[in-house]
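The structure that follows is given in the form of structure tokens.
The complex appears here minus one protein chain, its other protein chains still in place.
Letters are used for the chains, namely A and B, taken in the order the chains are written, and counting of residues starts over at 1 for each.
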Amino acid sequence: MMGSRAMAWRGATIALLLLAGCKREEHQTRLDPPVAEALDAVAAMPNGISGRPPRAIAVMGEPYRSNAYQLSQGKRLYAWFNCQSCHADGGGASGPALMDGWWRYGPDPVSVFISIRDGRPNGMPSFRDALTTEQIWQLTGYVQSLGATSSTAASPNRNDAMQTRPAENQVPSMATLPSPPTAR
Amino acid sequence: MRRALPVLIALLLAGCGGWQSANDPGGPVARDLQGLFWLFTITCGLVWIAVMGVLAAALLRRPPGTKEERERADRRSVQVVGGAVAGTVLIVAGLTLASYFATRSIASDNPHELVIRLRGYQWWWEVTYADERPDRVIRTANEIHIPVGRPVRFELGSVDVIHSFWVPNLSGKQDMIPGRNNSIVLTADRPGSWRGQCAEFCGLQHAHMALHVVAEPEEDFERWRSAQLAEASAPATEEEEAGKRVLEGKACAACHTVRGTEAAGTLGPDLTHVAGRRYLAAGMLPTTRGAFAAWIADPQSVKPGNNMPMVPLSADELQSVSAYLARLR
Partner (left out) sequence: MSAASGDNDLRDIAVAPDALEARLAHTWRTPGGLRGFFTTVDHKLIARRYIITAFAFLLLGGVLAMLMRLQLARPEARVIGPDFYNQVFTTHGTTMMFLFAVPVMEAVGAYLVPLMVGTRNLAFPRLNAYSYWVYLAGGLLLWGAFVLDIGPDIGWFAYVPLSGPQYAPGKRADIWAQMITFTEIAALAVAVEIVVTVFKQRAPGMSLDRVPLFVWSMLVTAFVVILAMPAVVIASSALILDRLVGTHFFNPAEGGDALLWQHLFWFFGHPEVYIIFIPAVGMVSSILPTFVRRPIFGYLALVLALVGTGLLAFGLWVHHMFTTGLPRVGESFFTASSMAIAVPSGIQIFCWLATIWMGRPVYRTPFLFILAFIATFVLGGLTGVMVASVPLDSQVHDTYFVVAHFHYVLVGGAVFPLLAAITYWFPKMTGRMMSERAGRWTVGLLFAGFNLTFFPMHILGLQGMPRRIYTYQADLPWGGMNLFVSLCSLMLAAGFLLFFVDAFRSARGGKPAGDNPWGAATLEWATSSPPPAYNFAHIPVVSSANPLWDNQGALPVASGLSVNRRELLITSMAEARPEVRETSSQNSIWPFLAAVTTTILLIWSIFSPWGVVWGSIPVAVTLIGWFWPRGMPEDDA
């Protein structure tokens, strides 16, 4: 009886400590410069599509995909650096839509990162000189959340602005869009 | 204990004046507020002392003994308490009236106001000097120059969350609320330089969102204003020329404007005359070349959470860009 009670307490403590790895809410405002530099080390495929992500991302627990603060920073950068001028709020204008689940260069984060960092043919500018690597990863994570088929607890919410699209945590956003282009 | 008391008093009185203090007015509004403050403090202090005095007397006295004394004391107490309540009502009404009069005297509708638009960002201040002629509109950040003796109307807005504009030496505060147009009028009646600070919790760096107000005689103000209209000073040395290229080529230009260069970003403070401001980063670092370098090298250590990224620069690039920025008076 005493033994099982003690076991229960021990189990609860362990569970609590595991939960302490709750990285979703952490506000990490500064990356050490070596880490920031390591984030640039993607090994891209020769066609510029997909590749191996930097190890630092896995070590950090993939914050750009699952951390609410990093996603909100990505959302801020999306507005600040005027991505809306070509991509609208994800629905696409002169640039392709980012919300319809169709990715010209593949859906994985490395492709998106390379698109933003190096630019792409037919009009996507390179942001290597305008953004730091960390910021490009924040944008990458955000863009991927735009195209997600399900929201997570870390997804950003609506902005305090005129509403032009459902919030990222209101899914499925794909359902409200016209269907993606068929194979070319 | 006896030796501690003067130290205590000295500590308490230390900095009664000061450059972010309501007790050192630099203008009529702040002076009226200080007068009102002393009226209230003295009145309320006397009331507190009176209440404590009555309490002490109540504790020390001998209570009535016989039944008649008790009944007489009861009756008298009713009268005294009634009188005290009446006194309270009078004092409270008087203080309310004093407050109303102060509000009236603070309000101003002088038509010769200088109009400055102040927009709060997380965590800096965008200052725009309005003018009917669009080519005379000045945009700067974090430091405000005003002429002595002329009322200045600040039109307050916010880009993100609620901030609050507060320069205690000159006036009370007014919130900057997104979606609302607030304004506040103040006047400096002597030259001086005062510090203000955001007074509404606005996030991670609310503690470091300060601004400076510099009041100068009219001619000096106009001279400053004309100087602000000019484009950025041209680089004088090769190092500064290299710094200018770094500024235009690296991420700096994406967020900052330096008129006269290719940097035309509008996300961060205008840097055209940044070296002419006394402080960097909204009141955090005194403006020196070294401060530029320290700020640019690692803004997240100086002001963790602020929106300026840590742009990787080589040592030479850092040297040259800080030299160039130090030239931008």
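A few points about this structure:
What we mean here is this: a contact is a pair of C-beta atoms (placed from the backbone, for glycine too) under 8 Å apart; a residue touches a chain by one contact, two chains touch by 3 or more.
Predicted model, so just to flag it, every value in this text is computed and none were measured.
Within the whole complex, the absent chain has one touching residue among B:G149, B:G203 or B:G276, and that is B:G203. From the options B:G18, B:P191, B:G260 or B:G276, the residue with contact to the unseen chain in the full assembly is B:G18.
Annotation for chain A: contacts to the undisplayed chain at residues 19-20, 22, 24-27, 29, 68-69, 71-72, 153-154, 156-163, 166-167, 169-170.
Looking at chain B, the residues touching the absent chain are 11-12, 14-16, 18, 20-23, 30, 32-33, 36-37, 40-41, 44-45, 47-48, 51-52, 54-55, 57-59, 61, 63-64, 70, 73-74, 77-78, 80-81, 84-85, 88-89, 92-93, 95-96, 98-100, 102-103, 106-107, 122, 156, 160-162, 164, 166, 168, 171-175, 177-180, 182-183, 195, 197-207, 283-284, 304-305.
By definition in this document, only the chains that are shown with their structure count from here on.
Remark: chain A and chain B have CA centroids separated by 38 Å (rounded to whole angstrom). Residues 178, 204, 249-251, 253-255, 267, 298, 300-301, 304-305, 307, 309-312 of chain B are the ones touching chain A in the complex. Interface residues of chain A, counted against chain B in their complex, comprise 27, 29-31, 33, 36-37, 76, 80-81, 129-132, 134-135, 160.
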